[in-house]
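Encoded as structure tokens, the structure appears first; notes follow it.
Omission of a single protein chain aside, the complex is shown with its protein chains in their original locations.
Let's turn to chain A:
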Amino acid sequence: MEQALQQRLEQTARQLRRHIISMTHGASSGHPGGSLSATDIVTALFFHEMRVDPQNPRWPSRDRFILSKGHAAPVLYAALAEKGFFPVEELPNLRRTGHFLQGHPDMKKVPGVDMSTGSLGQGISAAVGMALALELDKSDARVWAVLGDGELQEGQVWEAAMAAAHYKLDRLTAFVDLNKLQIDGPVEKVMSCLPVKEKFEAFGWNVLEIDGHSFEQIIDAIEQAKATKGRPTCIVAHTVKGKGVSFMENQVGWHGSAPNAEQAQQALKELQ
């Protein structure tokens, strides 16, 4: 992987992480942990891979992005703003009455959001529907989805997984942001979803397992997914919840609570 690309993506990811801290601090609520764990995946997709046009968010030939783990909205909003879908100055209005950056992604309000999500397990079904539609249209656009590991506990995920393989939707790729923590504690303790790789394989998917914080591995997996024909690809990305902020890493408490002023300041310092 080119060093220049690596550096550019790392820099962008740091910027998105700074936004996540500032936004959740400003809103005094939101989900920093799972936003930070998915940041490198989202960065690679929006700033390297996906064909999108911020001037034309509904461009029919665009690649689709579905944040099935909708509570990670801050990372998506940060990416969309940095990409130019709306002004970065809007980010501090996250979760504020009368502003468009809803607590969970709202496709009617936020330019660049392809599907309203938030209720877990539903985004992946919509991604399957989009892939079917693009198939009918003989489009070359791809569909990228990001799921959480806790989200895999929703039965609907497996209904969708079955359908995606049944209809051979090779334009669909689902990342599983395997950060190993959910609100009530470690996923393994709350309700084990392991083994993830074997489950998706059993459902007929091509499955890759990577370090979700290595741009080299993320981009390599993306290329492998694009080269795979006749079945969808699942990229199981091992990640760290709260990645990039020392006191948030691997701490379940940061799933759904926002940093106070002091904590935000320290986090931003670490993310310089």
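Simple rule for what comes next: contacts are C-beta pairs under 8 Å (C-beta built on N, C-alpha and C of every residue); 3 or more make two chains touch, one makes a residue touch a chain; residues count from 1.
Note that contacts and distances are computed from a predicted model.
A.B. asks: Per UniProt, what's the omitted chain called: "Transketolase family protein", "ABC transporter ATP-binding protein", "Formylmethanofuran--tetrahydromethanopterin formyltransferase" or "maltose alpha-D-glucosyltransferase"?
C.D. replies: Going by UniProt, the chain not displayed is called "Transketolase family protein".
A.B. asks: Of the residues A:Ile21, A:Leu76, A:Leu91 or A:Ala163, I need the one that contacts the missing chain.
C.D. replies: If we include the chain that is not displayed, A:Ala163 is the one touching it.
A.B. asks: Among A:Asp106, A:Asp211, A:Glu249 or A:Glu270, which residue is in touch with the absent chain?
C.D. replies: Answer from the full complex: A:Asp106 touches the omitted chain.
A.B. asks: Identify the residue among A:Ala27, A:Ala127, A:Ala174 or A:Val245 that touches the chain left out of the display.
C.D. replies: A:Ala127
A.B. asks: By the contact criterion defined above, which parts of chain A meet the unshown chain? Give residue numbers in ascending order.
C.D. replies: Considering the whole complex, chain A reaches the absent chain at 60, 64, 106-108, 114-116, 118-119, 121-122, 124-134, 136-137, 155-156, 159-160, 162-163, 166-167.
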